[in-house]
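Can you keep this structure in mind? I'll have questions shortly.
The block that comes next holds subunit A.
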Amino acid sequence: MEQFLSNNSIYIVLIIVLIVWFGIFTYMLNLDKRLKNIEKNMSVGDKNE
Partner candidate 1 sequence: MKAFALFKKDFKSEMRTRYAVNALAMFIVVTISVIFFSIGQERINESLTAGLFWVVIFFSAMSGLSRAFVSEEERGTNLTLQLIAGPSTVFTGKLLFNLILVFAMNIVIVVLYSLIFDAFVIKNMVLFVTSFILGNVGLAVSSTIIAAIISKAGAKGTLYPVLSFPILLPLILTSVQLTIFSIDGTKFEEAIVELMIVLSYDVIMIAVSYMLFDFIWKD
Partner candidate 2 sequence: MIWKIITFLLLTFVSIAGITFPIVENPTAWYQFPIIPGLEEKAKIIFFHVPTAWITVVAFLMSTVYSVKYLRKKNLEDDIKSYAAAQLGIIFCLLATVTGAVWAKFNWGTYWNWDPRQTSIFALLLIYGAWFALRSSIESEEKRASLSAVYSIIAFVTVPFFVFIMPRIMTGLHPGSANDTNAGPVINFKMDPHMRLVFFLSLAGFSMLYYWMWQLGYKSMIIKDKLNQKYY
């Protein structure tokens, strides 16, 4: 496995890029969910007033 990877190093680059992209995507999903929650809480608060 290491032999194959060190000969075709392009796949190491690919794995790193995919890891970075998955990390960014997960962070943005997380941010989106939190913002949606805050927006819901704020609008509920307005209704209660």
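Candidate entries met the following condition: all candidates are chains of the complex that A comes from, given by their letters.
Assume a contact is a pair of C-beta atoms (placed from the backbone, for glycine too) under 8 Å apart; a residue touches a chain by one contact, two chains touch by 3 or more; residues count from 1.
Nothing here was measured: the structure is a model prediction, and the numbers come from that model.
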item: Direct contact with subunit A in this complex, candidates 1 or 2; value: 2
item: Complex interface listing, subunit A residues touching candidate 2; value: 10-11, 13-14, 17-18, 21, 25, 28-29, 31-32, 35, 38-39, 42
